[in-house]
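Starting off with a structure, shown below.
Note that this complex is displayed minus one protein chain, with the remaining chains in position.
On to subunit A.
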Amino acid sequence: MLDSIKKKEELESKIVDLERSLKTLKQQLMDEVEEEQHRDIDHLEEYLDEVDHRYGNMKDFWHIVRQELRERFAKKKIAEGKQNPEA
């Protein structure tokens, strides 16, 4: 009986410790995330430049879309070739 009560108390104490540790870790994580956000904000000038160079982004994007389209058509042709080997 006494052993059971002692064990429960130990477990409850461990749970309290774990919860305290979890809270501390969450706080540390939040501090780390906020620190990273502050560092990122310090690069704001670079991000402002991105707005001015957005048309360059479209060119890049179009180049990648064309590549993907070519790959898709090539895969489709191979798949069709496999389905109709006689052709």
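Going forward, a contact is a pair of C-beta atoms (placed from the backbone, for glycine too) under 8 Å apart; a residue touches a chain by one contact, two chains touch by 3 or more; residues count from 1.
Criterion: contacts and distances are computed from a predicted model.
> Considering only the chain that is not displayed, what protein name does its UniProt record carry among "Sugar ABC transporter permease", "sn-glycerol-3-phosphate import ATP-binding protein UgpC", "Beta-ketoacyl synthase-like N-terminal domain-containing protein" or "Na+/Picotransporter"?
"Na+/Picotransporter"
> Pick out which of A:2, A:48 or A:79 touches the chain that's been left out of the picture.
Going through A:2, A:48 or A:79 one by one, A:48 is the residue touching the chain not shown.
> Based on the whole complex, identify which of A:2, A:58 or A:79 touches the chain you can't see.
A:58
> I need the residue numbers on subunit A that touch the omitted chain, in ascending order.
Subunit A touches the missing chain through residues 30, 33-34, 36-42, 44-48, 50-51, 53-58, 60-61, 64-65, 68-69.
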